[in-house]
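So, subunit A:
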Amino acid sequence: MSVSSNETGNALLSVRDVAKSFTMHLRDGVILPVVNDVNFELFAGECVVLGGPSGVGKSSILRMVYGNYSIDSGEILIRDRVSGEAHDLGAGDPRLVLDLRRDCIGYVSQFLRAVPRVSALDIVAEPLVSRGVDRTVAAEKAAGVLNRLHLPEALFDLPPATFSGGEKQRVNIARGFITDHPILLLDEPTASLDAANRDVVISMIREKLDAGTAVLGIFHDQPVRDAVATRTIDVSAFSARRAA
Partner candidate 1 sequence: MTSPILSVRDLERRYGDFIGCTDISFDVWPGEVVAIVGESGSGKTTLLNCISGRLDRSSGSIRYNMRDGRFPDLADLSEAERRFLMRTDWGFVHQNPADGLRMRVSAGANVGERLMAIGDRHYGEIRHTATEWLGRVEIAGDRIDDKPVAFSGGMRQRLQIARNLVTRPRLIFMDEPTGGLDVSVQARVLDLLRGLVSDLGLAVVIVTHDLAVARLLSQRMIVMKSGRIVETGLTDRVLDDPHHPYTQLLVASILES
Partner candidate 2 sequence: MTLPEYNFAYLDEQTKRMIRRSILKGIAIPGYQVPFASREMPMPYGWGTGGVQVTAAILGPDDVLKVIDQGADDTTNAVSIRAFFAKTANVATTTKTADATVIQTRHRIPEAPLSAGQVIVYQVPIPEPLRFLEPRETETRVIHGLEEYGLIHVKLYEDIAQHGHIATTYAYPVKVEDRYVMDPSPIPKFDNPKMNGSPALQLFGAGREKRIYALPPFTHVVSLDFEDHPFEVQKFKQPCALCNATGVYLDEVVTDDRGSRMYVCSDTDHCETRREEGHRGPGLPISGAQTVKEDAA
């Protein structure tokens, strides 16, 4: 499960020979290939953008790196910043994935999955609380991030189920950015934001990069992409459907 550090070099994330397909058992076992031979590395302080047309597998790659999708073959190695040890998240051990999510990988999904009756503030503070940060300290920090994203304070104590798309997305972003995970996955974080908040997110991403966070993201928004990307990977190169 763990690989010595010199194999992965300094990359925080190494995706090696990863293939993914869906077997649709309800459709007579049709196999739907997604990606093949995915190989890339992600280093501290860079923002790698997954590019390519819609449906090419960009979100699937993010989900695989987060452990939300399993992989058919290959390795997804996550390097522990402290010990230098690399862990293969792709092997799919649930407890390892949970540990890595808590300590190494942050994720801002496209949509906030609302939890009934939990306030926006608590949703944002939760990743800190689960890492043992005091509740009050976590709540203060959460309020700070939400303020920065211009979420009205009146909404802090309300569950986001009734929020607008943009408000929900800002809660989602705040939750992803509140921790100092070495790897941050962003799936179109600015899709439903106005220009002012988009700029806030851009500067928040830049601060993360300055702090050495490795960012892997999907940005359909050209100005955002231009503002943060240090490198682009064309996912079409991995697309299994191209060959199929």
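FYI, contacts are C-beta pairs under 8 Å (C-beta built on N, C-alpha and C of every residue); 3 or more make two chains touch, one makes a residue touch a chain; residues count from 1.
If you want to know what made the cut, all candidates are chains of the complex that A comes from, given by their letters.
Every value quoted in this text rests on a predicted model; they were computed, and no experiment measured them.
For subunit A, the touching candidate in this complex is 1, chosen from 1 or 2.
Those residues of subunit A that touch candidate 1 in the complex are listed here as 22-26, 63, 67-70, 92, 94-95, 97-98, 113, 115-118, 130.
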